[in-house]
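For this view, one protein chain was removed and the others were kept in their places.
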Amino acid sequence: MTQPVNFGFGEEETMLRDSARKFFADNLPVDQLHAVIAADSDPHRDLEAGWKPELWQQMVELGWTMLAVPERAGGLGMSAAAVAGLCEEAGRAAFPSPLLPTINCSYLLAACGGAAADAALEAIVGGAAASPALIDSRGSWEEADTDVAVVDGKLSGTAYYVQDAQKVDYLLVKARQGDALALYWVSIDAAGIEVHADAIVDLSRDQARVSFDGVEAVEVSGDAAAAVATAMPAIWTMVSADMVGAAEWELQTTVEYARTRTQFEHQIGFFQAVKHPLVDAMVEIDQSKSLVYNAACAIDSEPENATRFAHMAKASASDMAVFASSRAVQFHGGIGFTWECFVHIYFKRQNHNQVLWGDGAWHRARLANILIGVAA
Amino acid sequence: MTQPVNFGFGEEETMLRDSARKFFADNLPVDQLHAVIAADSDPHRDLEAGWKPELWQQMVELGWTMLAVPERAGGLGMSAAAVAGLCEEAGRAAFPSPLLPTINCSYLLAACGGAAADAALEAIVGGAAASPALIDSRGSWEEADTDVAVVDGKLSGTAYYVQDAQKVDYLLVKARQGDALALYWVSIDAAGIEVHADAIVDLSRDQARVSFDGVEAVEVSGDAAAAVATAMPAIWTMVSADMVGAAEWELQTTVEYARTRTQFEHQIGFFQAVKHPLVDAMVEIDQSKSLVYNAACAIDSEPENATRFAHMAKASASDMAVFASSRAVQFHGGIGFTWECFVHIYFKRQNHNQVLWGDGAWHRARLANILIGVAA
Amino acid sequence: MSDTERKDTPEQAEFRQYCRDWIAANAPAETSVRLPLSPLEIMTTEQLDYLQDWQKRAYDAGLVGCDYPVEVGGGGRNDCQRVANAEFITAKTPFFPNVIGLGMAAPTVFYHAQEEKKQALLPRLFSGEDIWCQGFSEPGSGSDLASVQTFAEPKGDKWLINGHKVWTSLAHFAEWMIILLRTSKDHKYDGLSYFVVPIRSALGKGVTVRPLIKMTGETGFNEVIFENLEVDDSYRLDEVGKGWQVAMTTLAHERGAGQLITPQAGGRVQRKEGEEESEQGAASLIALAKSSQRGGKTAADDPVIRDRIMKEIIREEGFRQSRRRSRVQGLIDDPMRIPLQHKLRQSEIAQDTAQLATEIEGAASSLYIADPNAPAAGRWPMAHMNSYGFTIAAGTSEVQRNILGERVLHLPKSK
Partner (left out) sequence: MSDTERKDTPEQAEFRQYCRDWIAANAPAETSVRLPLSPLEIMTTEQLDYLQDWQKRAYDAGLVGCDYPVEVGGGGRNDCQRVANAEFITAKTPFFPNVIGLGMAAPTVFYHAQEEKKQALLPRLFSGEDIWCQGFSEPGSGSDLASVQTFAEPKGDKWLINGHKVWTSLAHFAEWMIILLRTSKDHKYDGLSYFVVPIRSALGKGVTVRPLIKMTGETGFNEVIFENLEVDDSYRLDEVGKGWQVAMTTLAHERGAGQLITPQAGGRVQRKEGEEESEQGAASLIALAKSSQRGGKTAADDPVIRDRIMKEIIREEGFRQSRRRSRVQGLIDDPMRIPLQHKLRQSEIAQDTAQLATEIEGAASSLYIADPNAPAAGRWPMAHMNSYGFTIAAGTSEVQRNILGERVLHLPKSK
């Protein structure tokens, strides 16, 4: 299969992206965002999730959470390219919501197939938010890794690094079941579930350890490894899209500052020590953005290459996000180091994004296994 | 054991270093050097070694080749710190001579011990130049690696990457002898030896494959692995010293150019795009220089740490040399890309130095084995 | 991903079929002549003759200069050159030798010369019978092109030229040179004028062409010395003092940002099928690593090397995908943002890739092209050195970053 020249990003996708950009800009501009998520600067503050549930409700009504749900389950079945456009805008807004985990669940459930999985997808179509609970205490979701097991038909154990757990209605849990690995769909309010919020750096998300103590849940796949492998390229691509959007905000905001801030009788953007690293950030952003849409387009029309292209996207975006965030703080100078400057929100989201679902070196190692072969 | 605060680099070492600097500057300034080694630009030119044997003779007479020879063998037994000072100056001059391989042989032979090795050292004291022939076809000198074997008491096989083979009188050959590894001392004119000069990039050195066909030679060590392990920190340190000197030449020459070359109504050193990378080169040079004298001083007075500190020196110097050379060419602009500009001599020597006796990543991997332990 | 996906006009569709047929019947067969890697590296008259013959035939068939008016030797077509180019590239034909003529001199002459000169010069330029070269850089004028000092002094209705141009590719084969000259020392930009100069006929009579030797030991570039060369005023393009504006036309077309599409034919060189793109690309590092040894094991098994190779492969793929994205309306904000990165990115990826290749080779990277045992025939140390040509020439990487910072990010000018 080959990709369409335009990444499958045509008029419809452009309209969706533009309306998302407008929605986020109108409803939660960065000053209001700061008021919502950064009102309390104390690292020991209460672990309440800072977000606007009413905006999330509007997003659901706009149909954004059913974009990635197949039509067979009542979703819109839109392309990964379209979804990437939405995620890029959410990243640009550093928007606090369960959008990314819900989309991730859509891809995982779509990969499961079967009536139970489709019923779960229908819950998402119906407005439910969900988050994957795949990761073990060591940060791994690969192969047989999970700290949740099925005992007497019920889930027991702990899932780690569950994103936006305080904002979702359901969890999609990877659990060991004898020799097999299964995925389970469960309401977060189910008896036996406890959500232990993590105290994290990122202010635009919440994260939790979720413990399961004899929890009844619905099996949606008896082959978790296959479903995860199928969905992973989309999960990597969407978080990369988020990083691209966030980095573009960092770039434009820093450029704007460099055009207005004056030192030594020059706008600081006059100095090549500022100008050239900003150019480098732009070049890295453009590389990552191109790789994101290439990966998205591969998911849509060249699935045999989706994994390799998604590795490239996340590897590129991870390194790019760290660099762009670093320069955004540095070139804002003293003010950039303060809580009142909005840059820290993005710095923290980007450093979180970087380590979500594998960092740059991790993805390069996996890519090398594909392109070179596993090392002797 | 602890190191003296001043790296053991006192008045005597300073005097030696200063006189070496003067000798090289007086006798082979860079324009004359270019005339000696770069007269013919054709990559397919004859493989004659370009050097001034009469200057080498003077260096021998100045005693520089016996600096690293122990007093028991008639040498001066000076400190590695002193020898590093000399090597730094040879690097600054990109001096074509068998100085480095001869010094390397001194350290190897000193590590052998025994009468035969001391006799070989006496040949060096007597003015002979020598080069180690330790490396196999894959570029490795480690453990049992060698493509030379002792058959019926005679050397047969091939040694690769022998430095300055066309300038030396003797070779110090690593050979497999049954289950053991031995070092042999042999005249380069011995029957059965053929020197096949390599066509190399570096104009300031020559290099060869040397084939042995039933060559009679003197065994100077029956435990080559031990002797090599003992001498290697000095070998790494001295080539690193060469790189530091060469890089300082590159820095100063480029700085001088940046102070005189004018574009856009400014000396180009005005522009931070030139100024700041030159500062970065300086900082890298200083780091490497400090690590070189630290390693040298460890060889002299803290041998238990010599290996780790020499790994640090060569790792640092290798990356530094590539960077400093790169910026020297780039900031000389169009002229820096020509044969007539002297910079290419240093660029080529530095890129050769980089891969001699292990590059940066190789040394870091070895250092990690010491500091972290061998990876599981 | 083929250009045919675009909607051809009727004229283009018809012309496309014509090109396809003509190329199928007339493209040069494989040759024993070892073709250079680019037109700028033509070294022998044998190479030149072969490529000139090809350009002439393509021109005579109407596939070169097809969008220029008939009066100046063009084909009088509308937006058809890109069609011919696409077909040449698909067919992997050899390139045209008169690359500076077609890409830079032709549009400049077309927009700025007198009608009579256009008619005299352009047909032989399009046909490749006259090779052209460019006289812009000087020893004292690299990044700062407007500081050129080669002087044209008025002498009756002629000009007397004295000075020194460098980095003039193809000058040893060239009939004509486009040249930026100083006609006044009082004004930097407004003191420049632009000429076309016949240099082959003046060799030994005011013009000396000497090869410049690159740090690799190769030749290819030249320096051209002018000593009291007399040139007729009719060879001036546009007005006295307007040289900088004319040069902008040249540079815009050099960067592919000009109005006229440069005729381009394939790029077949003497290699095996399918090797073209990757031979010096990052992907070829994998094969190199598989055949190189590091620290007692195959370099391709060294995780640090693997990581670095992947970095370059990712950059290269990103570069490719960015070129693709630059044509997708919905995924770009500023249309110049990606195109202006092209030169910077390509040259720096090439440099870092070549540098990494020498590290993969390890000790064997000391061996150069004349050594029979050199890995990849010594190509990588040479590519490493040649990469500085790309990061320096046609706007250094430092100048590229200024351009991007100023034109795309709208930061204040550094100079």
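Going by the order they are written in, the chains are A, B and C; count residues from 1 in each one.
The rule is simple: a contact is a pair of C-beta atoms (placed from the backbone, for glycine too) under 8 Å apart; a residue touches a chain by one contact, two chains touch by 3 or more.
Remember, predicted model here, so these are calculated numbers, not experimental data.
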Hidden-chain contact residue, picked from the options B:S140, B:T237 or B:S288: B:S288
Hidden partner chain, touching residue among A:E13, A:E88, A:D118 or A:D202: A:D202
Residue touching the undisplayed chain, where the options are B:S79, B:N104, B:S316 or B:T338: B:S316
Sites on chain B contacted by the missing partner chain, in the whole complex: 2-3, 5-7, 9-11, 13-14, 17, 85, 255, 258-259, 266-267, 269-272, 274-276, 278-280, 282-283, 286-291, 293-294, 309, 312, 315-316, 361, 364-365, 367-368, 371-373, 375-376
Interface with the unshown chain - residue positions in chain A: 41-45, 135, 138-140, 142-143, 145, 160-161, 198-202, 207, 209, 262-266, 271, 273-274, 322, 326, 329-330, 333-341, 343-344, 347, 351-352, 354-356, 358-359, 361-362, 365
Missing-chain contacts mapped onto chain C: 302-304, 307
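By our rule, only the chains that are shown with their structure count from here on.
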Centroid distance [mean C-alpha coordinates] between chain C and chain B, Å: 41
Intercentroid distance (Cα basis), chain B paired with chain A, Å: 51
Averaged-CA centre spacing for the pair chain C and chain A, given as whole angstrom: 43
Residues of chain A touching at least two other chains: 271-272, 276
Sequence positions of chain C contacting 2 or more other chains: 302, 398, 401-402, 414
